[in-house]
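Note that this complex is displayed minus one protein chain, with the remaining chains in position.
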Amino acid sequence: MFGLGKKDFTLFLIVAVLALFAPFILNPFPTDSGLAQFNAGYPDLMQRFVIFGILAIGFNILFGLTGYLSFGHAAFLGVGSYAAVWMFKLLSMNVIPAILLSMIVAGLFAVVIGYVSLRRSGIYFSILTLAFAQMSYNLAYSVLTPITNGETGLQITLDDPRVLGVSATADGGIPVTNLFGMEMRSFETLVLGPWEFQFSVGYYLAAIIMLISFYVAIRIFRSPFGMMLRAIKSNQNRLYYTGLNARPYTLAAFVISGMYAGLAGGLLACMDPLAGAERMQWTASGEVVLMTILGGAGTLIGPVLGAGFIKYFENIFSKINDQVVHGWVSFLPDGLEDLVVALIHPFVGKGWHLTLGLLFMLIVIFLPGGLVEGGQRIARRLRRKPAKDDAKSASTTPAE
Amino acid sequence: MDAITLQILNGLDKGSAYALIALGLTLIFGTLGVVNFAHGALFMIGAFCAVTLNRLLTLSHQVVDETRTDFLGNPLKVDVPYMHDLFGEVTGAAIIDWSVPLAILFSIPVMIAVGVIMERGLIKHFYRRPHADQILVTFGLAIVLQEIIKQIFGANPIPTPAPDAFTGSFDFGVLLGFDPNAIIYPYWRLVYFAFAALIIGGVFAFLQFTTFGMVVRAGMADRETVGLLGINIDRRFTIMFGLAAAVAGLAGVMYAPINSPNYHMGMDFLVLSFVVVVVGGMGSLPGAVAAGFLLGILESFASMNEIKQILPGIDQIIIYLVAIIILLTRPRGLMGRKGVMED
Amino acid sequence: MGILDVKDVNKRFGGLKALSEVNLSVQENTVHAIIGPNGAGKSTLLNCLVGKLIPDTGSVMFDGQSVLGRKPFEINQMGISRVFQTPEIFGDLTVMENMMIPLFAKRDGVFRLHAIESVENEATLRERAEAMLSDVNMLEKRNMHSASMSRGDKRRLEMAMCLVQEPRLLLLDEPTAGMARADTNNTIDLLKEIKEKRDITMCIIEHDMHVVFSLADRITVLAQGTPLVEDIPANIKGHPKVQEAYLGEHA
Partner (left out) sequence: MSKTTLTRRGVLRTGAVAGAGVALPTIFTASSARAFTNAPTGGSVTLGFNVPQTGPYADEGADELRAYELAVEHLNGGGDGGMLNTFSSKALDGTGIMGKKVEYVTGDTQTKSDAARASAKSMIEKDGAIMITGGSSSGVAIAVQGLCQEAGVIFMAGLTHSNDTTGKDKKANGFRHFFNAYMSGAALAPVLAKMYGDDRKAYHLTADYTWGWTQEESIKAATEALGWETVNAVKTPLAQTDFSSYIAPVLNSGADVLVLNHYGGNMVNSLTNAVQFGLREKQVNGKNFEIVVPLYSRLMARGAGENVKGIFGSTNWHWSLQDAGSKAFVQSFGTKYGFPPSQAAHTCYVQTLLYADAVQRAGSFDPCAVGEALAGFEFDGLGNGPTLYRAEDHQCFKDVLVVKGKENPTSEFDLLEVVEVTPRAQVEYAPDHPMFAGGSLGACNPGA
């Protein structure tokens, strides 16, 4: 179906259903319950899930297939965002030209960086990409401020030209990003008993683009091109003596993956028209790497899961403060309540980094191969089948 | 000319910190084949060894001073360190004053223990895992370590001064025949440079002249062959990890007076030290040291006004620019061996 | 004029003369073996043929075109395939995928961005791959993860990968090095079969004389970087210079 095999089509269908019903799935707890803190079904976070999903899918095309570990992928996200915001400033608030330009600019940027960096492999390649990204970040934060607005990040203002749109709305406000009139920020709330579900235009645009990206990624994985990329990871020497030049293949993968990042950056700017320089910092690049490894490098769905996992912790755990924890355990006697709060305290709110770090370690120790591997194990156990070694070896293992 | 000499001094000083961290990083990589993203955290823990010792020495009891008031208008409680009670005010103050050098002694066992526990408890299980897994687990560990430090010591930098004898600066230029005041240099930075040179020399001598070192070097060159000789290389590697942790920790202890330690200082140095290691050539000890000093000096030159006026922002990117140029002209860094981490 | 002509090739590594005045001509549809003791320059010569090394002087012509200065993949595209001393296959891929890659290379050249097409839909190529696999008795292993196969199977697979490209010249670099006797015999049988079934030119670099005598149509003996003799196998066996070269090694 749609040129996908049965398994892939099923996977795609599952992802599509999850994406379309995310507002329900991510809001399992009634709004007034103490557990509502864990609901993730509000527009901004859902948008982040799918947008960082796109970023990780793209990164996985490079890393999962070819084994080239780029440590500078955030740079493409950053230039994508800048390109999109500039489009909003100069042309119009319609998201289509912004998204297109962000992909083109990121693609061109990737051609240049990729052409140079791919002259080396292994960690030397990683450091080259890291160096390019850090240079971009440092310059964007300082001397390139006229283009990037440095520390604050590039914003849209009332006196932008916007030749195909308006500089300011009739009531003096800054116009809003939209798709032919549908505003990205607008959303509807559906109340069902104690539950509240939010349906955001921006989220659905991002989700549809994510599904298209996911579909394209599946096709790439199953294509001769994708096979060549896996061959590059497996044995570049053999590839050379089989009459194939690895360089254009890796460069193409790098550029495609850079364009995915640019698309993600552009979408971020569409949902919230601000492009901050921190998007390009090495920690942001590292985050993409972590998302991919955490989910399962080289698997189709892994990177999306990894992206969701990290963004969930960043946005949900950081907001749990002592007052909230007290709310949960208020049924306990006072002394015990304070003790429980004191025990939970280091891991939530300002301690969310600690929880994330611990989870990184636990996952990589107990689930080599990431969340997908974990899921497979659970599935196998449920089917009460003994774990087979060939199943494990047949799945693509992460690169060394 | 004096400006250039001054920047060379600055560069050597920055370079010594880079070289010390990179040395341990490349040692761990060369012997164990592990990409250790937690190495910056070891440097940070070293610096906090100095802070901890300082805190321990200044453990105090409170004495109420009725003549003064605190911010709420209550009588002021003055902290009196137990050291003053134990050794008298003068000696006690002197001991506290020397807490950073004393922390060297304190940190060595602590850092070796941290290193050995890390290796035996965690890293050991990742020797045969892909580098990607190693990166993830050590990165997770780095976050955990720095968050623990943050929970204990807070996020703000903590002043950790050098002993009074080493604060202040002296006129280095006069020694070299420049005008007075041309090259003023802080004592502690000279101490740091000398200390770094000593440690680097020590590590090289240890690897060069002891049997232990020779086995480790052989293991770096070809692990399997050494394993076949029936030598228990794993135990030696554990010790090497402890040693690398101690080197990073000592670099941190001595760095504390230069910049007040904070919990994220490890991450600040991590990327730079990776660049240093790779520019030097993965797994090459002399390469790491050479690259550390080279990048330190170039960074100092790039921050000179005369250069910044011609190339605005060059000091922001110099290290990365140099790394790119070196890696493009020398495929495996300055002294890298073929085939290391290239697949 | 053969299909491969090596003329006056010299190669130095620092002070060491690896190849000196090598002249060699491989005729179409023959099996030509190059033998010699260790350090005779066999591997250096092979690397000069496939583009890994460039000789200091001399020329290497394949079918009237110089291969010098071309990259390995360009030389492959000219029609030279290579089998390595230790089998080089795509270990992370299945046997079938290993077979498809050379077919794509043959059809599409050094690079093509066929990123949206599906491998599943390449019926013609799949048939050819399966035919080749059945020729080497590996059809039932087509979905196996290739890294998990025995060394003998890997060797077969590698040969199949080379043969499926229908090369005009197949270079084999010590195809039986390090193999047990039984495996060696299997490989010899395989090569014999290939030779009989197809019109193919092979050039075998070999250390083990036993292997080449049962296969080769012509043999060149290399010693200290220079060809000693070139003749049919029957004449090589008793040749005094060959004896000397090999005995010299054993002494």
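As written, the chain order gives the labels A, B and C, with residue 1 at the start of each chain.
Quick note on the criterion: a contact is a pair of C-beta atoms (placed from the backbone, for glycine too) under 8 Å apart; a residue touches a chain by one contact, two chains touch by 3 or more.
Fair warning: this is a prediction, and the values are worked out from it, not measured in the lab.
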Chains still shown that are in contact with the chain withheld from the display: A, B
Per the touch definition above, residue among B:G88, B:P109, B:P159 or B:G202 touching the missing chain: B:P159
Residue, one of A:A16, A:I174 or A:L367, that touches the chain absent here: A:I174
Contact set of chain A toward the excluded chain (per top definition): 39, 42-45, 48, 138, 141-143, 145, 149-153, 155, 157-159, 168, 171-174, 176, 178, 180-183, 185-193, 196, 198-199, 201, 204, 268, 272, 274, 276-279, 314-315, 318-319, 321, 323, 349-350, 352-353
Missing-chain contacts mapped onto chain B: 2-3, 6-7, 9-11, 13-14, 17, 68, 70-72, 76, 78, 150, 154-159, 161, 167-169, 181-182, 184-186, 188-189, 258-260, 262, 264-265, 268, 299-300, 303-305, 308, 313, 315-316
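FYI, only the chains that are shown with their structure count from here on.
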Touch-based graph of the chains, sorted into line, ring, star, complete or other: line
Chain located farthest away, centre of chain C as origin (C-alpha): B
By mean Cα position, the chain sitting nearest the middle: A
Chain A-chain B separation of Cα centroids, rounded to whole Å: 34
Gap in Å, rounded to a whole number, between the CA centres of chain C and chain B: 53
Inter-centroid spacing, chain C versus chain A (mean Cα positions, whole Å): 46
Residues of chain C whose C-beta touches two or more other chains: none
In the complex, chain A residues that touch chain C: 3, 5, 216, 219-220, 222-228, 230-231, 233-235, 237-245, 248-249, 252, 256, 390, 393-394, 396-397
In the complex with chain A, residue positions of chain B that touch it: 35, 122, 125, 129-133, 135-137, 139-144, 147-148, 151, 267, 271, 274-275, 278-279, 282, 312-313, 316-317, 320-321, 323-324, 327-328, 331-333, 341-343
Parts of chain C lying in touch with chain A, wherever the complex brings them together: 50, 71-73, 76-77, 81-82, 84, 88-94, 97, 100-102, 104-106, 108-120, 122, 145, 147-148, 161, 165
